[in-house]
Structures are given as C-alpha cells and as structure tokens.
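FYI, not all chains are in this one, though none of them got moved.
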Amino acid sequence: MQTESPAAPVTAPAAVTGAARRERAGSNAVRGAVGALIALAVWEIAPRIGLVSSTDLPPVSTVLRVLVREAGTSAYWTAIGETVYAWLLGLLIATALAIVLGFSLALLPAVRAFTTSTVEFLRPIPSVALIPLAVIVYGTGLGSTLLLVVYAAFWQIYVQVLAGVADVDPVAEETARSFRFSRWARIRHVTWPSALPYVLTGVRLGAAVALILAVTVELVIGAPGLGAEIAVARSGTEPALVYALVLTTGVLGVLVNVGVRAGERRLLRWHASVRREVPV
Amino acid sequence: MSLVLKPLRWFLLPVILIGVWWAASAGGQNFYLPTPDAVVRAFGPTWTPATLRADVLPSVVRLLAGFAIAGLVGVAAGTAIGLSPRLRAYSEPVLEFLRAVPPPVLIPVVMLFAGIDNTMKVTVIVFGCVWPVLLNTIEGVRAVDPVLDEVCRAYRISGLTRLRTLVLRGASPQIMTGLRQALAIAIILMVISEMFAASSGLGFTIVQFQRGYAIPEMWTGIILLGLLGILLAGLFGLAERVILRWYFGLRRAARDGGN
Amino acid sequence: GCGGSSGSEVKTEGGNAQVTVGTIPIVDVAPIYLGKEKGFFSKRNIDLTLKTAAGGAAIVPSVMSGEYQVGFSNFTSLLLARDKGLPLKVVSNGVSSTGVQGKDFGAIVVAGNSPIKTPKDLSGKRVAVNTLKNIGDTAVRNSIRKDGGDPATVKLVELPFPDMPPALAGGRVDAAFVVEPQLSQTLAAGARPITSTYVDLAPNLSVAGYFVTEKLLASDKDLVTRFTEAIQESLAYADAHPDEVRQVLTSYTKITPDLIPKLTLPKWPVEVNKESVATLGELATSDKLLSKAPDLNALYAD
Amino acid sequence: MAAQTETALLEITGLRKSYGDFEAIRDVSVALAAGELVCLVGPSGCGKTTLLKCAAGLMRPSGGTVTLSGTPVTAPPADLAVVFQEYGRSLFPWLTVRRNVELPLKEKKLGRAERNRLIDEALSAVGLADRGDAYPWQLSGGMQQRVAIARAVAYQPSVMLMDEPFAAVDAQTRADLEDLIRSIWQKFGVTILFVTHDIDEAVYLGERVIVLSSAPTVVQETLSVDLPAARDQLTTRADPRFTELRAHVYAEIQAAKKRAPAPATD
C-alpha cells in the first residue's frame, strides 16, 4: 500500500480558445481559396490547350477582364441589386412559411393527414411550369419573381423542417412532457433546437434554389436583374460576358453559404457535427 | 369510421381546391386559367398510350437515370466530404459556387461537353439534384453519434464496414431526406432540360403547349407531372419505410405512450 | 370608352400615355429603340417604356394581362394565338426579310467542310431551329420542300440561337437556322450558308409584327393609332438610316462592336406584307400547327 | 395495503403493459400515500421504467389504471418531476447546465430571482455549483446525472419519480445525494417513487420497498422498512435491523429472478 505524491510540476496546457478557433477558421478560408484557385486554373487551362473552344468557353482571365469592365458600370450593380433583393426577400418569405407550416403540420397530425395528398401533388410541379401562372397574376415584375422564388425555395426548406421535427430525441421529448412544458414551450425549447441542423441545411438548399429561380425567372420572362442581363448577353455575341454574369451569380451563392455557415457555427455549437470540429 | 375518414382525409382538401379553381375560372374570362372540366376533357386526347410512350416514358427514364446517378454521386462525395473536414474546407466554395449556378444558364455549357442528347439531359438532372443529397449526406455524416464512432474505433471497425454499418446507417435518415428532395428537383430539371435541344419528352411537350397557346393541354401536362410526382413519392416512401425500419420503429417505440 | 378604368393605360401628370412594350433584345426591334431616341413617341404624347423578354411566349401573356400594352412577336406565333382564340390584333409590321437570296438576316448554315450543299441534302439530317412548331420550323421544312427534298425526314432540334454556333462547330447538329448576329458569328467561324430561309418562304416576307389586345383597341383607339403612327415613322426612319440602327444596337444588345458593321440588317417596311403572312398561314396549316385555315382579316387592327 | 389505498395519493391498480407480443407487466398494483417515499426494486428488464412512465402519464398502459389524488393520469400531471434512467439524453445538449435546470422553472413562470436562487441551491446540493456554464456534453456521466437530479429538485415537485438516479455517481456522492433526497422529502413532504438496483439504498431510503418479479411482472413482495425516521449513513447502515432487511430484499430479488413466471390464467 503506497500513496503516490501528487504531481510533479506540469506545464500549463496551451490555452485553446478563441485564438485557435480563429486560426482554424482562417486556415479553412485558405483551403477554400486553394480549392477555388485549382478550379479557376482548370477553367483557364482547358480553353487554352484547346480542350474546349475558347469562343465557347473563354478562359477565366478573359471572363475576369470582362467582369472588371462590367463592374465599372452602374447597370451591373443595379442588376445585382434587383436580383439580390428578389432573392433575399423570397428566401425570407419561403423560410418563414416553411418553418411555420412545417412545425404546425408536424405537430398537428390531423392537419397533416388532410394536406398530405395535396402537398405531395404540388411538390413536384416544377416552378418553371408555373411561369405562365405567375405572369398572369403578377406580370413580369418583382411579384412574379417572388412567387416563383418562394414556391421553389419553400419545398426545399419545408421537407427539411419536417425531417428535423421528426428527428427529436425521444428522451428529450419525454423530459419536456414530464415537466408539462406547454405545447409552445416544447416547440420552442425542444423541437426547434433539435430541428435546427435540418432547418439550416434547408436554408442553404433553399438559398441556392431561390437564387437559381430568381435568375431563371429573370432569364425567361425578362424581369429586371442578373437573369435579364444574362438573357441580353446571350443573344449578343460575347460569351465572356455571359460567363462573367454567371460567375457573379455563383459568387453570390458562395457568399450566402459563408453567412449560413457562420450562423451554423454559432447556433449549433452544441451539436455533434460542430463540436467535433472545434478543437478540444 | 376510419374507413370513411381515411379517403376523406386524402380527398377533402383537393376537392376544396378544385372547387376554388372552378369558381375562379368560371365564366372563362381568363384565357390562361381554363375551367377544370376543360382540362379534364383535354386529358384523354392529349395523353394517349402512344404519346405516353413517346413523350412520358423517355422523360421518366432520363429522370430515373439522373436521380440514380445523383444519388450515388451525392452519397459517395457527401460521405467523403463529411468525413474529412479538410476536404470540406477545400471543396466547399467551389461546390457552393456550382450549386448557385442556375441550370438554364448551365445547360449551354453542359452541351459543350455532353452534346444535346440524353447525356446532356441526364447530366443536367444530375447536376441539379445532386445538391440536396450531397448536403444532407455531409451533414448526416458529420452528425453521426460520437459514442458510436468511438465504439467503432475501439473495436477497430474501419474501412468499408465502418462506412456501411456506422456512417451510412447513422446518416441514413438525413440521406433519405436529401433523396426525397432530389426526387422533386429531378422532376423540375427534367422539364428544364427538355426545354433545350429536345424533340420529345414531357417537359418539352408542356412547353410546346404553352408556346402554342394550347392552355388546357398545358395544364394537363402540369397535372400529369404532379401525378408522376405523387407516384414517385409514394414509391420512395415505400423504399424509405424498408430502409429506415429501425428508425421509424425507434421513434414509434418512443411515442408509444405519446398522446 | 368603357375601358377607362381597365388599368391598361395610365396618364402621367404631363398628360402623356404610359405605354410599355415587350420586346426581345435582338436586331429586329432596333427601330423602336431608335424611334424612342428620336422622339417619335414622345411627340405623340406617348411615354414609352421598353421591356425585354426572352421570347414571344413570355410577351403574349404579359400583353394579355395588361402589363404590357404592346408586344412584339413573329407572325406564326400570332397566328397560333389567334387560332386558340386569344384576342390579339396586329397594329404594325415589325420586321421583314430583305428578300434577297444570300443577303438576308437569317439563313441555314452548315459547317465549312460539310457535304451538305443545298436544302435538299438536309433530308434525314439534324437541323437546329430556335423554336419547334413555329416560324423556324415552317421555314426550314419549306426550304427543303422547295429544293425537292423530303421535309418529313428532317430531324429538327430545338436550340436557342446563341447555342447554335457551338453546336454546329461541335458537330452536334448538321445544320442550323440562325439569324443575326449569330449568322455573322458562324460565318466568321467558317460556316457556310446554304440558303436564305425567309427568302425561300415568300418574297419580302413579313416576319414579325407589333400587336395589342382587342380590348385596348376598343377602349383607347386613339392611343393605338398614335402608337401605330409612331412605330411606322420609326420603321421608315430605321430603314433609311442603317448606320444609326447599327449605333442603337449597342444600347440594348450585347453584340461585340467588331461584329456590328458586318451584320446583315433586315428590312423594316411600314406595311405588313399580308400575302406573305397568308403563305405562312397556309404552310402552318399544312404542317398542322394551326387547327384550321386562319382568318387573316381578323388578325389586323385596320 | 387496503388501509393505505384509502388515503393514496398515487395509485396504480392492475397495471398491465405489453410491447407488441411481449408481455412486460402482467399485473401490478401500487399505492403511495401522500408524502411517502417508496423504493422499487426488481430484476433488470422487469418493467420498472415502464411502470414509472405509466405513473408519470408518459406512456399509456395496456390495462389497469393510474390515478393521482383520485383523478386518472393520462398526461403528466402538474407538480410532478421525473429523473430519467437515460439521464444523458434527457438533458438538452443545446443548453448549458444552468439553463437546463432553469427551463422547467421558467415554464412554471417563476421570477428570475426565484429561479436563480433555486438553481444555485440545487446545483450546490449536487456539487456542481461551479459547472453551471458548461454544456452537458462537457460533463462526465455522473455529473450529467447530477444535473438531471438538480433539475428535478429545483422544480420543487410534489411527486417525484426517480429512475436509478444515482447509478453513475461515486459512493461518497451517492451517500450525500441519498441524504439530500431524504432531507428534501422530510422538509417538503414530497411523495417519491424511487427505482434503484442498490438494495442498501432501497432500504436506507425507503419507508417501504416493493420488490417486483421478473417479466411478466407482478408485485413479488412489499416490505415496510421499520427503521427510525432519522437515518444516518453510519448508524443506520450499522443497525442490525438494516442488515436483516437488506438480506431479506436480496433474497427476494434472487427469488424473483429465478421464479418461473406464473401462467397468465390462474
């Protein structure tokens, strides 16, 4: 029987705090940039070595030159503004609708039973097929774009919300019930946080689809915005301009993702997916 | 009681909606909104067995091919990316970029590489509907229970077995959600892809009707799309019930006492 | 009139009528842009707004709904619309073929090394047109038929104009029916024209026109008349001043400056060549695009 | 037992529960008088958790009734707190320890100051006063379990159902928590149904110990613990009567485990 004397001097562990996390985020940004650079290099080289015709797919340097030229015009920024406005507004409406409907349907099985058939019928109807309807109701202005953007993005988020609501840990749910949380409190404190990872994935999916629809509607019916610019550019003869505008669209998509990701890191700090990647 | 209620649940809302439609379209002032009976009357002549075979079948085949490829690619890539934070960091901006590119402007680019035939259309479908699968797989894989992960590591369950029994199974509820979304998008993209360089197909036919001002016929096409969607969603639900039996069982067990 | 509150016309403070026209960003509508610049509309108390849409299919519903007062569309589309009972009326010619073989703004082109020499050789081949079951469709079949080929065997593929040059260059299609500016673009890339399609169709074919709804015509005849006068002045002016047309193109299209001088411009006669539209109608009827022979008189406002 | 039934607060009568074809509980009747502390022991898998969930109104029994103060329990009644066996999963991972304890109090519409007082008291009672800002997944198993206990204690329920609440804590902490429960029980007159596998604990804590048979489950024996009300870890456990009782319970559980269940029809 012997007792070991407590610890010899020990160097204090490196404080792994905000600094390290920022460093990690920084290195991720660098990695993302590296990935993007590789993609850009492929784009630059493919037309240059004749893999594709450079008139069909101009090298990225040409596209960037055109992009810089366009960035000097106010029309370019106006178009971005129009698209972004329709997009974000549409996304906001779709998100709110999807969350409200998704939660109420998930929690009111009766309502759900009555709406399933209609929902399953409406869901696959392509938003593009509704363009004529949108034009009748709203003409070619913002209203049409919004209608279609909301319609398309809604389903993306809605399906995620339903799945998320179904994925609540049963023990957590029982805990809440045992403390007689009101229905609302259960939604607010148990269902909502559990579903949040799903909802955020839904928002990311919806954001992309909303952007796609905003641009497509502008493209097809000529509502003002980036899509209309692309339509005009396409009927012109400068492919690089089309690609410059497409590039702009893509960059908008990346920016939104960065935003949602940042929100995710904050909101889902507790979730297995995030906490595993935060240094311990 | 439930014998009456069940069908009622299914049909009540659609019946109300059709009623609303009827009221809105009655009088026929609006050229673009025909009455439901006009649409129903147009259905038979428009969708004969011959047109179904010529226009709907190729579309559905392309749709299923695209969906299957997107499912495979999405799950495979999603698993790889979900498992490796490093890979995710490298690829995320590029993927997000590609995801944000609208398929209609992408189609010309795809045509450069994949031609204008089925390959192009399937490529477009794959390109568009791979995202929900990919994203959901990534998130599902990331969220695999840490304790189970440790069990696998402790028993040195690695490689394919780990993938099959832990990663994919753990992520399967979310993967199925992604696939469900992808199915709906695949239908949308089937239509979009057939708006370009097509000479047959359901989407093509709908657009033709729309351009030719054959409005009731156009609506029959849209309704057919909806029916196709219901059918596919139903089949998907069956598959899901089999694949996620443990999951539904687990939830039901927990809810057994629920009110 | 009874349509005073229909919302299809809004008076501004200056007493000008607000007119929105749906156009397509192509060469064909240059006169209206030029006319607006020249003040042909404002001097008739018309406050003109030009909106571009992707094609006639998007313009017609907007005109029907009153969002646009006037639209621009090709005659086949308009015949189709009337065939289905849409109450549209053509108020003016829009654009016409030059009528000169080999020197028109649209042509069927093939790759430089293609064995296809004349339209007859297109039998059994893949030909790109911008919209199926529309004017391009009719025109290509007509050229083949006229040349002694079999229009039934040609495989028409729908492809937007901008996508035709790469598809042709990549051998995805054997021939393409292109219009300016893609025509100049393909020619510059080594393609070879085999026929001026619109010229084959009818002498001095009227391709497209400006249209309004019957409702507007009934409720505000005066406005329609003023618009018609203005657009016709614009057409005449454009026809007479090709350099100014080329200039105005830079304002609403994205055609590269080096290509603009090389473009073959269409003709912009004031009057619709009704005979050519009748030919279009006959061909469309025999191709089963129309359900019955069109009532051509009902098509025109005057 | 008939005497107790008349004044019973929580009364479970003829409870049956089958999961599909599997008959878990065949026939269990238990009655708790107001302010009673009853311990429930039984072989693993005999249906203690099931019984508790039925008593809490979280699960619908296949047969029999549960009443609280005479009214049937169909949903969790007011002023009841449950400590779940799966303590880890019963904590909300998105909330810190404090917030986990606070949430039911908020639902109870207590003021902030009151809430803070209760949280502080409960957390120090379970020895976690300094870990309030940690997330549950940053805690060890035993700590998580203590958070779940703190949550129930802070709630100040009038009925408390506890499912092996001390299974994951060390001996010393366990002793402290046992005394905590006894003192709460004595101070506030809480009615407690306490599931445990530790026979010493059952005897030390309870006024009665109910031994269940293995599934299909019936009540094997009800045992009154005739130890003095003031109990103490040292003296009580040294009491020969304590040893006697624990030996008795142990023998009963052994019997329960071995006993071939009686046929369904009698």
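So that you can tell them apart, the chains are marked A, B, C and D in the order they are listed, and the count of residues begins at 1 in each.
The rule we apply is simple: contacts are C-beta pairs under 8 Å (C-beta built on N, C-alpha and C of every residue); 3 or more make two chains touch, one makes a residue touch a chain.
Just so it is clear, the model here is predicted, and its values are computed rather than measured.
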item	value
Copies of each displayed chain within the entire complex, written as a formula	A x1, B x1, C x1, D x2
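FYI, only the chains that are shown with their structure count from here on.
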item	value
Graph separation of subunit A and subunit B (steps between touching chains)	1
Top-ranked pair of chains - ranking by C-beta pairs in contact	A-B
Farthest-lying chain, centroid of Cα atoms versus that of subunit D	C
Distance between chain centroids, defined by C-alpha means - subunit A, subunit C (Å)	40
Euclidean distance of C-alpha centroids - subunit A vs subunit D, Å	47
Contacts with 2+ other chains: residues of subunit D	53, 58, 75
Interface hub residues of subunit B, defined as touching at least two other chains	32, 108, 112, 210, 253
In the complex with subunit A, residue positions of subunit C that touch it	22, 24-26, 51-54, 58, 61-62, 64-68, 160-162, 165-166, 169, 181-182, 184-185, 189, 252-256, 259
Partner subunit B, residues of subunit C touching it in the complex	56-57, 60-61, 64, 77, 80-81, 83-86, 128, 131-134, 155-160, 162-163, 166-167, 170, 172-173, 289
Of subunit A, residues touching subunit D in the complex	169, 171-172, 174-175, 177-182, 185, 189-190, 193, 196, 270-271, 275
